[in-house]
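In this view, the complex is presented without one of its protein chains, the others remaining in place.
Showing chain A:
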């Protein structure tokens, strides 16, 4: 066990916003690690490392830096293992970690830990043509109306009638299912990452247990850090890009939905981890951390996981589309209008827990890579063929959900990000305190009172858990976003602040 000062010898500050983790920081590192921070976030990261050194590795989580380095030791990793500014410890991979594996390397792996348990957790932003003054007088009723339409919390059930056959189709078709059934608008599809459907999905690879968990939960938000927020535009940094997204003026009302694949995705990940542990013994794959269970991409286990993950991703898009439908209904009812007249278009829909096959240039050569993004968001630059035509000149919109009661951001992808971080940026605030610690240190009544003070209406299914999601438990989202902006891996476009929140 090395001391903190010995550990520091492996760390090198490359730019004011980027640190390098040299090989040797943990065993078997095949590439270097990198992480992006500013001064304040840097302190959090190094405190975490110091604490772990002092406690000699007993108790608590592995620090984020160690996790980034452990990922750099996985077989087939390309170029570097990257931590984004919101990085914090997670299962196997840190949340806010990004790693790409070479599809042409037979030893390269896919790891469920690199995607996370909430497969295709993501954020969707809807715009409206309302302004703050329209909403403020009715915001309590509006929050209640949304709460009535979108069931939240552990064990909640959705109001869209589904049976087993519908679910099979939804898993295969993703957002195309929502379109076919009329829950989504044609324009929604073009403004969704991957057009809302992963073509390699194969519902037969999803266990019946997972389907059973997923069936009643479709169209529900779930618990944890998921939420639906009514937000207003606080500041516009890039007027042209904002205009392309239909954001015209400060005070414009938007709706942000943050959710994922619920119990279905969780079960898919759990099933895959069990299968892969066996495969690792068979194929003799060595990893530094037992949580980094993985399988060769072309093995049966690897392919099964990718197909079931794609199905879970499709489920998440159907879920977000269903909630979009419900939110549009709630607004239409409240303002006695139609969603069309309220101009409730989807600005964009991003996934921040997913693995995708993409083309990237590595050392001047084009390569097909399996990019794992866990707690990190794709941020493709202008002119990339996979982003919608409307954003070809601005770059892909990146939606960064803040924490309850703080602000959120819309960023755009940059060419620099494409070369530095495989076209990837941060995903949110990133936890600073563990859930247990938040529960011990904070009181839910003060958390709710401070929200009220800020003039934010809140509807919550389990108030006793809100301190887990209190702003104090998280890193400052503005720090995170500013770091990404300063490092050039994405560009600030719009800042939003909440006026009403509903959550689990």
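Operating definition for what follows: a residue touches a chain if its C-beta (ideal position, glycine included) is under 8 Å from a C-beta of that chain, and two chains touch if they have at least 3 such contacts; residues count from 1.
Throughout what follows, contacts and distances are computed from a predicted model.
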Quiz item: What is the protein name, per UniProt, of the chain that does not appear here: "Exosome complex component RRP45", "MIF4G domain-containing protein", "Beta-adaptin-like protein" or "RNA transcription, translation and transport factor protein"?
Solution: "RNA transcription, translation and transport factor protein"
Quiz item: Of the residues listed, A:275, A:461 or A:484, which one is in contact with the missing chain?
Solution: A:461
Practice problem: Kindly state which of the options A:189, A:211, A:307 or A:495 is in contact with the chain not pictured. | Solution: A:189
Quiz prompt | Candidate in contact with the missing chain, chosen from A:9, A:43 or A:383 | solution = A:383
Quiz item: Which residue among A:270, A:291, A:337 or A:392 touches the omitted chain?
Solution: A:392
Quiz item: Contacts of chain A with the missing chain: which residues?
Solution: 147-148, 151-161, 165, 169, 173, 176, 179-183, 186-187, 189-190, 195, 199, 220, 223, 240, 243, 248, 325-326, 329, 381-383, 386, 388-390, 392-393, 415, 461-462, 504
